[in-house]
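Take this structure first; my questions come after.
Only one protein chain is missing; all other protein chains are in place.
As written, the chains take the letters A, B and C, and residue 1 is the first residue of each chain.
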Amino acid sequence: MAVVDVTIVPVGTASASLSDYVAGCLKVLQGAEGITWQLTPMSTVIEGELDRVLTVIRQMHDQPFIKGAGRVVTTIRIDDRQDKTLTAAGKVAAVQAKLGEK
Amino acid sequence: MAVVDVTIVPVGTASASLSDYVAGCLKVLQGAEGITWQLTPMSTVIEGELDRVLTVIRQMHDQPFIKGAGRVVTTIRIDDRQDKTLTAAGKVAAVQAKLGEK
Amino acid sequence: MAVVDVTIVPVGTASASLSDYVAGCLKVLQGAEGITWQLTPMSTVIEGELDRVLTVIRQMHDQPFIKGAGRVVTTIRIDDRQDKTLTAAGKVAAVQAKLGEK
Partner (left out) sequence: MAVVDVTIVPVGTASASLSDYVAGCLKVLQGAEGITWQLTPMSTVIEGELDRVLTVIRQMHDQPFIKGAGRVVTTIRIDDRQDKTLTAAGKVAAVQAKLGEK
(Lines give C-alpha, C1' and ligand atoms only; values in the text may rest on other atoms or scores of the structure.)
Protein backbone atom coordinates (compact mmCIF):
# COMPACT_ATOMS: atom_id res chain seq x y z
CA MET A 1 0.00 0.00 0.00
CA ALA A 2 1.29 3.41 -0.97
CA VAL A 3 -0.02 6.91 -0.37
CA VAL A 4 0.20 9.07 -3.48
CA ASP A 5 -0.89 12.56 -4.38
CA VAL A 6 -1.48 13.92 -7.85
CA THR A 7 -2.04 17.30 -9.48
CA ILE A 8 -3.10 17.58 -13.10
CA VAL A 9 -2.83 21.04 -14.68
CA PRO A 10 -3.97 21.65 -18.25
CA VAL A 11 -1.99 24.40 -19.97
CA GLY A 12 -3.39 26.83 -22.55
CA THR A 13 -7.01 26.59 -21.42
CA ALA A 14 -8.04 30.22 -21.95
CA SER A 15 -9.77 30.30 -18.56
CA ALA A 16 -7.75 30.34 -15.34
CA SER A 17 -10.43 28.20 -13.69
CA LEU A 18 -9.52 24.52 -13.60
CA SER A 19 -12.29 23.03 -11.46
CA ASP A 20 -14.11 21.57 -14.46
CA TYR A 21 -10.94 19.76 -15.55
CA VAL A 22 -10.22 18.55 -12.02
CA ALA A 23 -13.77 17.23 -11.69
CA GLY A 24 -13.30 15.36 -14.98
CA CYS A 25 -10.18 13.68 -13.59
CA LEU A 26 -11.95 12.75 -10.36
CA LYS A 27 -14.70 10.98 -12.28
CA VAL A 28 -12.09 8.31 -13.02
CA LEU A 29 -11.60 7.84 -9.28
CA GLN A 30 -15.31 7.60 -8.55
CA GLY A 31 -15.55 4.41 -10.54
CA ALA A 32 -12.19 2.92 -9.56
CA GLU A 33 -11.85 -0.24 -7.50
CA GLY A 34 -9.06 -1.02 -5.05
CA ILE A 35 -8.27 2.53 -4.06
CA THR A 36 -9.51 5.19 -1.68
CA TRP A 37 -9.08 8.88 -2.34
CA GLN A 38 -9.70 12.34 -0.98
CA LEU A 39 -9.65 15.78 -2.54
CA THR A 40 -7.49 18.39 -0.77
CA PRO A 41 -7.00 22.07 -1.71
CA MET A 42 -3.74 21.43 -3.55
CA SER A 43 -3.94 17.82 -4.78
CA THR A 44 -5.85 14.57 -4.75
CA VAL A 45 -4.56 11.94 -2.33
CA ILE A 46 -4.95 8.31 -3.45
CA GLU A 47 -4.22 5.26 -1.35
CA GLY A 48 -3.86 1.71 -2.61
CA GLU A 49 -1.50 -0.83 -4.09
CA LEU A 50 1.07 1.23 -6.01
CA ASP A 51 0.61 -0.29 -9.47
CA ARG A 52 -3.15 0.06 -9.17
CA VAL A 53 -2.82 3.71 -8.12
CA LEU A 54 -0.48 4.47 -11.04
CA THR A 55 -2.87 2.83 -13.51
CA VAL A 56 -5.69 5.04 -12.26
CA ILE A 57 -3.54 8.19 -12.41
CA ARG A 58 -2.57 7.33 -15.99
CA GLN A 59 -6.29 7.42 -16.88
CA MET A 60 -6.78 10.69 -14.98
CA HIS A 61 -3.93 12.28 -16.92
CA ASP A 62 -5.75 11.61 -20.21
CA GLN A 63 -8.96 13.36 -19.20
CA PRO A 64 -7.99 17.00 -19.92
CA PHE A 65 -6.92 16.00 -23.45
CA ILE A 66 -10.38 14.47 -23.99
CA LYS A 67 -11.83 17.83 -22.93
CA GLY A 68 -9.67 19.57 -25.52
CA ALA A 69 -6.51 20.62 -23.68
CA GLY A 70 -3.40 20.60 -25.84
CA ARG A 71 -0.92 20.21 -22.99
CA VAL A 72 -1.12 18.68 -19.53
CA VAL A 73 1.39 18.95 -16.68
CA THR A 74 0.88 16.17 -14.11
CA THR A 75 2.79 15.79 -10.86
CA ILE A 76 2.73 12.50 -8.94
CA ARG A 77 4.27 12.13 -5.47
CA ILE A 78 4.59 8.60 -4.13
CA ASP A 79 5.18 7.81 -0.46
CA ASP A 80 5.91 4.09 -0.32
CA ARG A 81 6.91 2.41 2.90
CA GLN A 82 7.73 -1.29 2.97
CA ASP A 83 9.03 -1.55 6.53
CA LYS A 84 5.54 -1.01 7.96
CA THR A 85 1.97 -0.39 6.81
CA LEU A 86 1.41 3.13 5.54
CA THR A 87 -2.05 4.69 5.31
CA ALA A 88 -3.23 8.22 4.61
CA ALA A 89 -5.16 8.35 7.91
CA GLY A 90 -2.25 6.81 9.81
CA LYS A 91 0.18 9.43 8.52
CA VAL A 92 -2.00 12.29 9.73
CA ALA A 93 -2.74 10.59 13.07
CA ALA A 94 0.97 9.99 13.78
CA VAL A 95 1.76 13.68 13.34
CA GLN A 96 -1.24 14.83 15.34
CA ALA A 97 -0.24 12.56 18.22
CA LYS A 98 3.25 14.07 18.23
CA LEU A 99 1.82 17.57 18.00
CA GLY A 100 -0.44 16.97 20.97
CA GLU A 101 2.51 15.93 23.11
CA LYS A 102 4.48 19.10 22.53
CA MET B 1 -4.02 35.48 -0.88
CA ALA B 2 -2.32 32.34 -2.14
CA VAL B 3 -2.85 28.68 -1.39
CA VAL B 4 0.44 26.85 -0.89
CA ASP B 5 1.42 23.35 0.10
CA VAL B 6 4.72 22.25 1.55
CA THR B 7 6.51 18.98 2.27
CA ILE B 8 9.69 18.90 4.32
CA VAL B 9 11.70 15.66 4.21
CA PRO B 10 14.86 15.25 6.31
CA VAL B 11 17.40 12.92 4.68
CA GLY B 12 19.76 10.60 6.56
CA THR B 13 17.61 10.27 9.68
CA ALA B 14 18.29 6.60 10.48
CA SER B 15 14.58 6.01 11.13
CA ALA B 16 12.08 5.92 8.26
CA SER B 17 9.49 7.56 10.51
CA LEU B 18 9.21 11.29 9.95
CA SER B 19 6.21 12.24 12.11
CA ASP B 20 8.39 13.74 14.84
CA TYR B 21 10.10 16.01 12.30
CA VAL B 22 6.79 16.96 10.69
CA ALA B 23 5.31 17.81 14.09
CA GLY B 24 8.34 20.02 14.78
CA CYS B 25 7.70 21.94 11.56
CA LEU B 26 4.00 22.33 12.37
CA LYS B 27 4.84 23.93 15.73
CA VAL B 28 5.95 26.95 13.68
CA LEU B 29 2.47 27.14 12.16
CA GLN B 30 0.70 26.87 15.50
CA GLY B 31 2.13 30.18 16.60
CA ALA B 32 1.96 31.96 13.25
CA GLU B 33 -0.30 34.95 12.61
CA GLY B 34 -1.90 35.85 9.30
CA ILE B 35 -2.20 32.33 7.92
CA THR B 36 -4.50 29.34 8.17
CA TRP B 37 -3.28 25.81 7.62
CA GLN B 38 -4.33 22.19 7.49
CA LEU B 39 -2.42 18.93 7.60
CA THR B 40 -3.18 16.45 4.80
CA PRO B 41 -1.71 12.96 4.29
CA MET B 42 0.90 14.17 1.78
CA SER B 43 1.57 17.80 2.67
CA THR B 44 0.61 20.80 4.76
CA VAL B 45 -1.65 23.33 3.06
CA ILE B 46 -1.13 26.97 4.08
CA GLU B 47 -3.30 29.88 3.03
CA GLY B 48 -2.42 33.56 3.39
CA GLU B 49 -0.67 36.48 1.81
CA LEU B 50 2.13 34.93 -0.26
CA ASP B 51 5.11 36.70 1.33
CA ARG B 52 3.82 35.86 4.79
CA VAL B 53 3.36 32.20 3.84
CA LEU B 54 6.88 31.99 2.41
CA THR B 55 8.36 33.55 5.56
CA VAL B 56 6.65 30.91 7.67
CA ILE B 57 7.77 28.08 5.39
CA ARG B 58 11.35 29.36 5.60
CA GLN B 59 11.16 28.89 9.40
CA MET B 60 9.60 25.43 9.00
CA HIS B 61 12.46 24.37 6.71
CA ASP B 62 14.98 25.12 9.47
CA GLN B 63 13.33 22.91 12.08
CA PRO B 64 14.75 19.50 11.04
CA PHE B 65 18.29 20.94 11.16
CA ILE B 66 17.62 22.07 14.74
CA LYS B 67 16.62 18.48 15.51
CA GLY B 68 19.92 17.26 14.05
CA ALA B 69 19.18 16.44 10.41
CA GLY B 70 22.11 17.04 8.07
CA ARG B 71 20.05 17.47 4.91
CA VAL B 72 16.52 18.64 4.23
CA VAL B 73 14.54 18.43 0.98
CA THR B 74 11.62 20.88 0.96
CA THR B 75 9.01 21.20 -1.78
CA ILE B 76 6.76 24.26 -2.00
CA ARG B 77 3.86 24.51 -4.44
CA ILE B 78 2.24 27.91 -4.82
CA ASP B 79 -1.18 28.42 -6.40
CA ASP B 80 -1.57 32.18 -6.80
CA ARG B 81 -4.57 33.66 -8.53
CA GLN B 82 -4.84 37.39 -9.00
CA ASP B 83 -7.90 37.50 -11.27
CA LYS B 84 -10.18 36.42 -8.41
CA THR B 85 -10.01 35.47 -4.73
CA LEU B 86 -8.53 32.04 -4.15
CA THR B 87 -9.08 30.10 -0.93
CA ALA B 88 -8.33 26.53 0.08
CA ALA B 89 -11.98 25.87 0.93
CA GLY B 90 -13.17 27.58 -2.25
CA LYS B 91 -10.94 25.40 -4.42
CA VAL B 92 -12.36 22.20 -2.96
CA ALA B 93 -15.95 23.49 -3.09
CA ALA B 94 -15.64 24.47 -6.76
CA VAL B 95 -14.54 20.97 -7.72
CA GLN B 96 -17.16 19.28 -5.57
CA ALA B 97 -19.91 21.40 -7.16
CA LYS B 98 -18.74 20.32 -10.62
CA LEU B 99 -18.49 16.73 -9.50
CA GLY B 100 -22.04 16.77 -8.15
CA GLU B 101 -23.37 17.96 -11.50
CA LYS B 102 -21.91 15.09 -13.46
CA MET C 1 6.29 11.68 -26.66
CA ALA C 2 6.40 13.20 -23.21
CA VAL C 3 9.16 14.88 -21.23
CA VAL C 4 9.21 13.69 -17.62
CA ASP C 5 11.45 14.30 -14.65
CA VAL C 6 11.81 12.11 -11.60
CA THR C 7 13.38 12.33 -8.16
CA ILE C 8 13.67 9.28 -5.93
CA VAL C 9 14.54 9.93 -2.28
CA PRO C 10 15.06 7.03 0.16
CA VAL C 11 14.10 7.94 3.73
CA GLY C 12 15.81 6.62 6.86
CA THR C 13 19.14 5.87 5.22
CA ALA C 14 21.47 6.84 8.09
CA SER C 15 23.73 8.72 5.67
CA ALA C 16 22.65 12.02 4.13
CA SER C 17 24.47 11.08 0.93
CA LEU C 18 22.15 9.69 -1.71
CA SER C 19 24.42 9.39 -4.75
CA ASP C 20 24.77 5.63 -4.39
CA TYR C 21 20.99 5.24 -4.42
CA VAL C 22 20.58 7.60 -7.35
CA ALA C 23 23.24 5.70 -9.32
CA GLY C 24 21.34 2.46 -8.59
CA CYS C 25 18.19 3.98 -10.08
CA LEU C 26 20.03 5.23 -13.14
CA LYS C 27 21.32 1.71 -13.88
CA VAL C 28 17.73 0.93 -14.90
CA LEU C 29 17.89 3.74 -17.46
CA GLN C 30 21.23 2.62 -18.89
CA GLY C 31 19.67 -0.59 -20.12
CA ALA C 32 16.29 0.82 -21.14
CA GLU C 33 15.11 0.94 -24.75
CA GLY C 34 12.81 3.56 -26.26
CA ILE C 35 13.82 6.43 -24.02
CA THR C 36 16.53 9.04 -23.74
CA TRP C 37 17.55 10.58 -20.43
CA GLN C 38 19.85 13.08 -18.79
CA LEU C 39 20.91 13.64 -15.21
CA THR C 40 20.48 17.19 -13.87
CA PRO C 41 21.41 18.52 -10.40
CA MET C 42 17.85 18.16 -9.06
CA SER C 43 16.26 15.35 -11.07
CA THR C 44 16.60 12.95 -13.95
CA VAL C 45 14.86 13.99 -17.17
CA ILE C 46 13.45 11.18 -19.31
CA GLU C 47 11.95 11.54 -22.76
CA GLY C 48 9.89 8.96 -24.59
CA GLU C 49 6.42 7.56 -25.10
CA LEU C 50 4.63 8.22 -21.80
CA ASP C 51 3.66 4.64 -20.93
CA ARG C 52 7.19 3.47 -21.64
CA VAL C 53 8.65 6.21 -19.45
CA LEU C 54 6.29 5.38 -16.58
CA THR C 55 7.19 1.68 -16.80
CA VAL C 56 10.86 2.54 -16.49
CA ILE C 57 10.26 4.91 -13.57
CA ARG C 58 8.29 2.18 -11.80
CA GLN C 59 11.42 -0.01 -11.96
CA MET C 60 13.63 2.86 -10.77
CA HIS C 61 11.36 3.39 -7.75
CA ASP C 62 11.99 -0.20 -6.62
CA GLN C 63 15.79 0.09 -6.60
CA PRO C 64 16.30 1.77 -3.19
CA PHE C 65 14.19 -0.97 -1.54
CA ILE C 66 16.48 -3.57 -3.11
CA LYS C 67 19.42 -1.70 -1.51
CA GLY C 68 17.69 -1.89 1.87
CA ALA C 69 15.72 1.35 2.19
CA GLY C 70 12.49 1.03 4.17
CA ARG C 71 10.74 4.01 2.63
CA VAL C 72 11.02 5.79 -0.70
CA VAL C 73 9.52 9.14 -1.74
CA THR C 74 9.35 9.47 -5.53
CA THR C 75 8.18 12.55 -7.44
CA ILE C 76 7.27 12.33 -11.12
CA ARG C 77 6.48 15.41 -13.22
CA ILE C 78 5.01 14.79 -16.65
CA ASP C 79 4.92 17.43 -19.39
CA ASP C 80 2.74 15.98 -22.14
CA ARG C 81 1.85 18.00 -25.19
CA GLN C 82 -0.41 16.55 -27.85
CA ASP C 83 -0.91 19.66 -29.99
CA LYS C 84 2.69 19.53 -31.18
CA THR C 85 5.86 17.49 -30.77
CA LEU C 86 7.55 18.05 -27.43
CA THR C 87 11.21 17.21 -26.83
CA ALA C 88 13.60 17.95 -24.00
CA ALA C 89 16.04 19.71 -26.33
CA GLY C 90 13.23 21.60 -28.07
CA LYS C 91 11.91 22.95 -24.77
CA VAL C 92 15.30 24.39 -23.82
CA ALA C 93 15.94 25.75 -27.31
CA ALA C 94 12.55 27.53 -27.41
CA VAL C 95 13.30 29.38 -24.19
CA GLN C 96 16.86 30.23 -25.20
CA ALA C 97 15.64 31.68 -28.49
CA LYS C 98 13.18 33.91 -26.61
CA LEU C 99 15.87 34.90 -24.12
CA GLY C 100 18.26 35.88 -26.89
CA GLU C 101 15.67 38.23 -28.39
CA LYS C 102 15.18 40.20 -25.21
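Here is the rule we go by: contacts are C-beta pairs under 8 Å (C-beta built on N, C-alpha and C of every residue); 3 or more make two chains touch, one makes a residue touch a chain.
Model, not experiment: these values are computed from the prediction.
**Q** Could you tell which one of B:Ser15, B:Thr36, B:Thr75 or B:Gln96 touches the chain left off the display?
**A** Within the whole complex, the residue contacting the unshown chain is B:Thr75.
**Q** Which chain B residues touch the hidden chain?
**A** 12, 50-51, 54, 58, 61, 65, 70-84, 86
**Q** For chain A, enumerate the residues touching the unshown chain of the complex.
**A** Within chain A, the residues that touch the unshown chain are 9, 11-18, 69-71, 73, 75.
**Q** State which residues belonging to chain C touch the missing partner chain.
**A** These residues touch the chain not displayed: 3-5, 7, 16-17, 19-20, 22-23, 26-27, 30, 38-43, 45, 47, 77, 79, 81, 83-84, 88-89, 91-92, 94-99, 101-102.
Please note the rule applied: only the chains that are shown with their structure count from here on.
**Q** With centres defined from CA atoms, tell me which chain sits nearest the overall protein centre.
**A** Given all protein C-alpha atoms shown, the central chain works out to be A.
**Q** Rounded to a whole Å, what is the gap between the Cα centroids of chain A and chain C?
**A** Here the centre of chain C sits 20 Å away from the centre of chain A.
**Q** From the C-alpha centre of chain A to that of chain B, how far is it in Å?
**A** It comes to 16 Å between the two C-alpha centres.
**Q** So the centre of each chain is just the mean of its C-alpha atoms; given that, what is the distance between chain B and chain C in Å?
**A** Taking the mean C-alpha position of each chain, the two centres sit 25 Å apart.
**Q** Which chain A residues reach two or more other chains?
**A** Where chain A meets two or more other chains at a single residue, that happens at 77, 79, 81, 83-84.
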